[in-house]
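Every protein chain except one is present and positioned as in the full complex.
Presenting subunit A:
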Amino acid sequence: MQDKQRVVKPHIAEEWVGKIYTLLCIFFLIVTIFSMVYFVASKGISTFFLPNVNLLDFLTGLKWAPEGSPPAFGALPFIVGSFTTSILAALIAAPLGICAAIFMTEIMPGVGRRYLQPVIELLAGIPSVVYGFIGLSVLVPFLRDVFPGQGIGIAAGAMVLSIMILPTITTIAADALAGLSHSLKEGSYALGATRWQTIYRIILPTTLPALLTGVVLGISRAFGEALAVQMVIGNAPHIPKSLFESTSTLTSVITLSMGNTVSGSPHNSALWSLALILMSMTFVFVFIVRWLERRSKV
């Protein structure tokens, strides 16, 4: 009896240390997340207690002049800017990324694994300032020469973002394609399907939810990217008339203005409200991804 206890005791202690440690970590994480959400939300909501500002005007207003008299807080240009750049980026990157994934998994797995995958991973590791810099010094002049306009704007932003989200979309698509059961493909080939018939009719439809997951995660990443976009978008606070005209996004206006505002001022609160919109959109994206993932398990 005594012997047994002596053997068991250190074991129990180990259990408790592990349990307490993980609980503490979780507790810490939850507290951090909740306090961040609370902080952003309370700061962001405080704007709407200011005189002459209400949520509807904020979301639909076209004029952004926070330091003007009277100040105007219309965030629609930024909301439009954020959505158009990130969705356009996804429209460019999704076909490229999915094609690259098909190439890597179905057409030439050897070459894909050995050369393409490292390159894609490299893309993911390049800091965003480098993307912005390349965009500004190569892409913007090119667009200026080819299209009417200043070169900066939504087109430039979307193109830079599309390269930045390419790794996300490609990697998730490649994982999904590689994870597809071999027996489904065999079933298709055994009926006399060609490789592309199998890709179009079996592989892509079956992995569609997972492919979309990658695209939504890409949009989400594009939506939140600030630095690279800010460098090529021009940062004019209005809705542009073309894709090659200066405009802003939620992120770019925050990074540009936050240093110039005093905490608690209406301008500062308005920036927090923009951050709150960003954060809410992130929740929406996470929700969509969750939903898609549940569908892809069926």
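Just so it is clear, a contact is a pair of C-beta atoms (placed from the backbone, for glycine too) under 8 Å apart; a residue touches a chain by one contact, two chains touch by 3 or more; residues count from 1.
Here, contacts and distances are computed from a predicted model.
Taken from the listed names "NAD(P)/FAD-dependent oxidoreductase", "cytochrome-c oxidase", "Succinate dehydrogenase/fumarate reductase iron-sulfur subunit" or "Phosphate ABC transporter ATP-binding protein", the protein name that UniProt assigns to the chain not shown is "Phosphate ABC transporter ATP-binding protein". Across A:Leu76, A:Ala193 or A:Ala236, the residue that sits in touch with the chain not pictured is A:Ala193. When the omitted chain is restored, the residue from A:Ser128, A:Gln150, A:Thr206 or A:Thr261 that touches it is A:Thr206.
The set of subunit A residues touching the chain not shown comprises 181, 183-184, 186-194, 197, 201-202, 205-206, 298.
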